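To keep things clear, I will list the structure first and then write my remarks on it.
One protein chain omitted, others in place.
Presenting chain A:
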Amino acid sequence: MPGSLVGGRVLNNLSEAAVHPPAIRTEHLSKRYGSLLALDDLDLTVDAGEVFGFLGPNGAGKSTTIRLLLGLARPTAGQAWIFGTAAADVATAHQRLAYVPADVTLWPQLTGAEILELLGATGPGVDVAYRDELVDRFALDLSKPGRAYSTGNRQKVALIAAFATRAPLLVLDEPTAGLDPLMEREFRRAVNEARDTGSTVFLSSHQLAEVEAVCDRVGILRAGRLVEVATIPELRRLHRTEVLVRFAGPVPELTGVAGIDGVQVDGAALRFTLTGPPGPALRALAGADLTTLTMREPTLEEIFLDYYGEGSR
């Protein structure tokens, strides 16, 4: 009924935004370190309940963005909000988030159990039963002092502390860089559990298979600028689909057809990449005698390389 009127719908959307503000919102967020513009005019909205992948090569500004979102660094220009609260107001904003840094440093003299106790007591809350379950699942020995943990185990301590908060927003900065494949599987499980309970996950990562497996949307950062925000299927549509066609008769001439690139003829087979709508290519093929037509969508890795590697040529 509220949607039956245009005015009512607008009103409804407005109150919706006030009651359920986006988990993360930035406006013209910029950060300059001396002459280096680390982050340039970032406008980004991550909705509540979303699992958002944040991609970019080393030095693209991912960690800078996260430090700004957490209020660890102050923006040169622009602003960021966490669930509608200014990111600088950490005492309020951090009531609803948990964070795993890229490089976890623990207090060397505190054991894993003591660190979890400290972070649980001073944090936004902790689900003790879930924490114990995660300790079990990640196979972490809590009796060791911080200095004795390996990189992967330090990361596990931080991940367990973060997931156990059941916070509405999890900000994870390359959280699986030191984990073995078994532990990475546990990590994906934990992310899915967080999604199922309605949490938002902001995941910065180089593990593209992982991002592909767990993320709803990805943002791609290059040299401090956001170059793309899309769902993974959308990204695929925007990018080259690899097409393999086999013919019974003569191979048609495809050069110059809109969207077709990189044509390779291999006897009676034809290989090319297709970008954008497939209509012109299909029309060009329509007259030929096709035996098979295989289309393969690009992996995220290929898309990523498109942005930063061969694709930028």
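The rule is simple: a residue touches a chain if its C-beta (ideal position, glycine included) is under 8 Å from a C-beta of that chain, and two chains touch if they have at least 3 such contacts; residues count from 1.
To be clear about the criterion, contacts and distances are computed from a predicted model.
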item	value
Missing subunit (named according to UniProt) among the choices "Exporter of polyketide antibiotics", "Spermidine/putrescine transport system permease protein", "Glucose-6-phosphate dehydrogenase assembly protein OpcA" or "Cytochrome c oxidase subunit I"	"Exporter of polyketide antibiotics"
Hidden-chain contact residue, picked from the options A:36, A:77 or A:118	A:118
Which residue of A:57, A:78, A:145 or A:252 touches the chain not shown here	A:145
Interface residues of chain A (partner: the chain not displayed)	67, 70, 72-74, 90-95, 97-99, 101, 103-109, 111, 113-115, 117-119, 121-124, 141-145, 147-148, 158, 161
